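A single protein chain has been omitted; all remaining protein chains appear in their positions.
So, subunit A:
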Amino acid sequence: MSDDRATPAPIDAVPLRHPWRWVTAAAILVIVGLFLWGAATNPAYGWSTYREYLFNERVLKGVWNTLQLTVYSMVIAIILGVVLAVMRLSPNPVFRWVAWVYLWIFRGTPVYVQLVFWGLFPTIYQNIQLGVPFGPSLLHIDLQNLSFPFLLALIGLALNEAAYMAEIIRAGISSVPEGQTEASIALGMSWAMTMRRTVLPQAMRVIIPPTGNEVISMLKTTSLVTAVPYTMELYGITSREIAARIFEPIPLLLVAATWYLAATSVLMVGQYYLERYFSRGASRKLTAKQLEALAKEQIGEPHP
């Protein structure tokens, strides 16, 4: 492919200088350096204890329990959140009211209070009986003789989180244009089928980013399950168990912080890829791959 007209020379201009950026960056570096040096030399941080306990077996057990609490409670919260959001948008007024009252209660009281309540659940309801009201009992569970703080912590976190997830999912559903519902209804689809097949898959793009936030938030909120009390998660083990025994709270707080930060970082990477996946086709902007393909086409020859 040749062109008779001369191609103009590419612009070779002197780039604009930004001296103040260098000055501020240097100042920040000095301050950070001073802080790090101070932290490294201050015995209160107890770095040797930190190193000793970072990969301690009990600590790792705590990390594992924290991750389990996070994942299980988020899974339950998302499923329950979808149900609640769909109920709130349903044409059925009974569903709408039930969902509203749920949200009102679980979003309107602190999660810590709720966790304490779940901890007291076996005291309030000492046993569970299933059967005909005022008639024979079919199933009897004595709650007081069971030990299930993990389960109670899980229920507490999940039910609270479901209220927030419901609002996120509702926002996602509302973001899908009305024409989509109309087209589905006009094709003879039922309301439930329209939700499942047309609306929810499109709502995902709006739902994913704030849900990522919620997962990260949940990871840290698990430290509150000490209210149940459940103490086998990361914060409980480092501060309530180990630090209380060796009287060195600061290095063990740092151990906990390190693990929380590590887990959050992994989640952030996951969120980045999830977001990219669900925003496919949402933008008119061409991806790097598409641009490359178009450039190749323009040149008219395949790349080496």
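The rule is short, and it goes like this: contacts are C-beta pairs under 8 Å (C-beta built on N, C-alpha and C of every residue); 3 or more make two chains touch, one makes a residue touch a chain; residues count from 1.
The rule is simple: contacts and distances are computed from a predicted model.
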Absent chain [UniProt protein name; select from "Electron transfer flavoprotein subunit beta", "ABC-type polar-amino-acid transporter", "NADH-quinone oxidoreductase subunit F" or "Glucose-6-phosphate 1-dehydrogenase"]: "ABC-type polar-amino-acid transporter"
Residue of A:Asn56, A:Gln202 or A:Ser217 in touch with the missing chain, whole complex considered: A:Gln202
Hidden-chain contact residue, picked from the options A:Leu143, A:Met189, A:Ile250 or A:Leu267: A:Met189
Among A:Gln129, A:Gln180 or A:Thr258, the residue in touch with the chain that has been omitted: A:Gln180
Residue numbers in subunit A that touch the chain omitted from display: 177, 179-180, 182-183, 185-191, 193, 197-198, 201-202, 281, 284
